[in-house]
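Everything below concerns the one structure shown next.
Here the complex is missing one protein chain, while the rest keep their positions.
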Amino acid sequence: MNKKPLVIADPFPQTLERIFTAETRKAMDEIAEIVSSDKPQMQPDQFDELLPEAVAIIGQTPMPTERIERAKKLRVIFNVEGNFYQNIDYAACFKRNIRVLNCGAVYARPVAEMALAMAIDLSRGITWEHMRFTAGTERYVADGNSESKLLSGSTVGMIGFGMLGRSLRPLLAPFRCKVKAYDPWLPESVLIEHDCIPAGLDDLLSSCEYIFILAGVTDENKGFLRKREFDLIRPGSHVLLMSRAAVVDFEEFVSQVSRGRFKAATDVFPSEPFPVSHPIRKIDNIILSPHRAGGIPQAFFAIGDMVLDDFKLLMRGLAPVRMQAAQPETVMRFSSKPAHS
Amino acid sequence: MNKKPLVIADPFPQTLERIFTAETRKAMDEIAEIVSSDKPQMQPDQFDELLPEAVAIIGQTPMPTERIERAKKLRVIFNVEGNFYQNIDYAACFKRNIRVLNCGAVYARPVAEMALAMAIDLSRGITWEHMRFTAGTERYVADGNSESKLLSGSTVGMIGFGMLGRSLRPLLAPFRCKVKAYDPWLPESVLIEHDCIPAGLDDLLSSCEYIFILAGVTDENKGFLRKREFDLIRPGSHVLLMSRAAVVDFEEFVSQVSRGRFKAATDVFPSEPFPVSHPIRKIDNIILSPHRAGGIPQAFFAIGDMVLDDFKLLMRGLAPVRMQAAQPETVMRFSSKPAHS
Amino acid sequence: MNKKPLVIADPFPQTLERIFTAETRKAMDEIAEIVSSDKPQMQPDQFDELLPEAVAIIGQTPMPTERIERAKKLRVIFNVEGNFYQNIDYAACFKRNIRVLNCGAVYARPVAEMALAMAIDLSRGITWEHMRFTAGTERYVADGNSESKLLSGSTVGMIGFGMLGRSLRPLLAPFRCKVKAYDPWLPESVLIEHDCIPAGLDDLLSSCEYIFILAGVTDENKGFLRKREFDLIRPGSHVLLMSRAAVVDFEEFVSQVSRGRFKAATDVFPSEPFPVSHPIRKIDNIILSPHRAGGIPQAFFAIGDMVLDDFKLLMRGLAPVRMQAAQPETVMRFSSKPAHS
Partner (left out) sequence: MNKKPLVIADPFPQTLERIFTAETRKAMDEIAEIVSSDKPQMQPDQFDELLPEAVAIIGQTPMPTERIERAKKLRVIFNVEGNFYQNIDYAACFKRNIRVLNCGAVYARPVAEMALAMAIDLSRGITWEHMRFTAGTERYVADGNSESKLLSGSTVGMIGFGMLGRSLRPLLAPFRCKVKAYDPWLPESVLIEHDCIPAGLDDLLSSCEYIFILAGVTDENKGFLRKREFDLIRPGSHVLLMSRAAVVDFEEFVSQVSRGRFKAATDVFPSEPFPVSHPIRKIDNIILSPHRAGGIPQAFFAIGDMVLDDFKLLMRGLAPVRMQAAQPETVMRFSSKPAHS
């Protein structure tokens, strides 16, 4: 019998138990020798000892040039957290056709579902009226409905059209919204192909009743939504911050919501946990979600499924199709902090 | 110039201002002489005086046999509230081909949007975690997510497949759920045509992770969901009561939710306003909505649009197509109380 | 045991064997006593003798006033051919709440599929290039493709938006066409609800690349598409006549196609069989289909399914939901000749 290929598992802050179902783990074990540590993180000694024989790494372990060089058999690095970090010598990987793959796609569907629900919640006041009901001050039928609006037929804007946007767009299809999208990394044809209307940022902000902020962070776009941009938003609009707090001027965002300029929901915060004393906890017109839109059990198990599928393809000499591959042109640009750690 | 046909407007508890936009009202005025009262309800004297010349009535005014007889020119009665009441001699109307039309369809889309959002809210804890956040006890990322599930790919049940079900079904399409439907008034072929799996009530209750109660009330189905039925629901399911409180044994429903058998949301209550002292206001696992899923401004204005469209068709000798026409076989069966008054 | 209700079956030109599968027939027999003739058409004597006890008639037998009067127990007449004929005293039926139901809907799906295929055939030259291939004169790859166009993204017009249009519209959805619809019997809101752009006839004709003629015939619209209208069609368009030949000036239609003004397909002809000597058989740019778009075995069996479903509902005191019910406002207007006889 042939020896199974060696796979190093060092998934911290993930755990193997969280990303592999029993069934998926069994399927992996049938085709690979998975070696992990009994600690949350593998000791560098153990890692370095295993490296020369490893065909795959599951985890975000630093992979500087010298480690890449020593990893003679390495074919793939599975990032099981969700962002490309700058702790890998990507250039060396590209030269050797070592795939660096990212599981970020697993969070897109959970985030999209939650974003849709929160958008309708904002326009219908579900959360806020429930709070009144528990306090005995609920308003029946039309009495509390003067601001309630349908999502159906409305104009929706998406800022950023990556994996989150692509997961959210189809959920909006039966609502027959006019969907504008702004994404400076994409040609208009891609937006059109996904049934969006390409839009400039200012046009989007000033014309949309629902605005989903779905852009990832790069060195270049930090805080690109600030006072000038928020001032463009129409009164009574609904703004949902679903990707990274760093893309907005957060205090300005809070300030405009607290003044009633628009209704808002946010799943992300500049620091987490967010200070208990911050005034955001007391303002009306906002729904607060402590960074929980993506990290649900089904998403974590989807990581294991993806790893299994792409590992099998690579072992058969085929290209991976499920995880997002690091691209030579762009992988150095990402600067987001670990999101799901 | 020909005299315009006379239309009596007695829309109480609606108002003309709430159902007609300025534009729709203008379009009506161009083709009809609308006479209304300056009081919320028209005095019987005034109504009876106008009746012999009226071609249409907008409202839920009692129309016993003798009034039908005196209404020699009457062609249509527009119910602008939403349910067929037993204050009309329907048999006399059918004999004369007088249409009795109902605006209930306008509430279906708003209810469907809200039902979808509340279903996701139940499974993701949006409302409850927001309340924790305002209290400073929020749990970040995976910490509060152990019960969070995707709607995508789940098994959904619809109890009743009338207008509400038909509005909700397409909203679920992009989630690729397996949707079971139970409706004793419909042949299976209709459910299949709407991409549902026909199911018996017990099968539906015991197999679905999301259960939408969408059935209207008739004399025959009052309280048809009671202990035996609730006992069939799987632990951890999500139950949404969106149509009429009278179809369930409400106290049993509350009792099962309070024991944590399943998560629930309800938009309807046995009495409204509901007693401030009722324990439902204190239990976890429920989202409370004071009968506000349907009655939003856009729904009310949609009534006026429908009245205008169908009135125009009838005046041209065509059949109405937008409002729901009373059917000789069934109109006497409805017994629901006014819902949106 | 109760006697089963009596159903008279006189379906000519249909046959019971063609409309009922063995299974459907069995289900009918379990709930009804079906009496038919051993001849293609029932003798009037037999029919009249059965009439007083019959609760339902399956067929297009003449039902003048005196027969309606004698049919004391009659609840429903199932037309199993496809058009409402003027051989029934409809007014008497409405007075008695006797339903007259029409199976025309069964042909809509087969016609829609064929219309879609023929539209693509016209723009891609499938049929014509196959004929060249059998003659050994085929042109490879781009050589015969200079006029080939995508349906995707094109502008489509539907003249008439009844059952055919409603069956065709969803088939076009993945092609992301701009779909204009003209139907003087419908308010714009209904067209919009079906994702069509309401259009005037002239605008539709002069702006659409694909034009589907789907209108039924009434006394009022005979030959409403004639020289003036065909002259509006853009050169190179694709015109498909799928409903009734009587709505067009057929010779003008043929003349414009033969001059190469547009490409065309027709499933209907002013007389059938159409004269063998007619020049239409020799012109390019046309696809000829001898009235076979609707009458396929699955459509005929669907009639039986509908009869069974609606009969069961009526016997339970519920309204029919599958077949199209004659409407008092419009049933007298139809004048189409038997189409599927």
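In order of appearance the chains are A, B and C, and numbering begins at 1 in each one.
Methods note: a residue touches a chain if its C-beta (ideal position, glycine included) is under 8 Å from a C-beta of that chain, and two chains touch if they have at least 3 such contacts.
Everything numeric here is computed off the predicted structure, so don't read it as measured data.
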| item | value |
| --- | --- |
| Contact set of the excluded chain (shown chains only) | A, C |
| Residue among C:16, C:31, C:120 or C:315 that touches the chain left out of view | C:120 |
| Selected residue (touches chain absent from view) among B:49, B:147, B:195 or B:231 | B:195 |
| Missing-partner contacts on chain A, residue numbers | 94-95, 97, 185-187, 189-190, 305, 309, 312-314, 317-319, 321-322, 327-330 |
| For chain C, the residues touching the chain missing from this view | 109-110, 113-114, 116-121, 124-127, 129-131, 133-134, 136, 138-142, 144-146, 148-152, 170-171, 173-175, 272-273, 276, 281-282, 287-293, 295-298, 300, 340-341 |
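One rule holds for everything that comes next: only the chains that are shown with their structure count from here on.
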| item | value |
| --- | --- |
| Chains touching both chain B and chain C | none |
| Chain centre separation (chain B, chain C; CA means) in Å | 34 |
| CA centroid of chain A to CA centroid of chain C, Å | 50 |
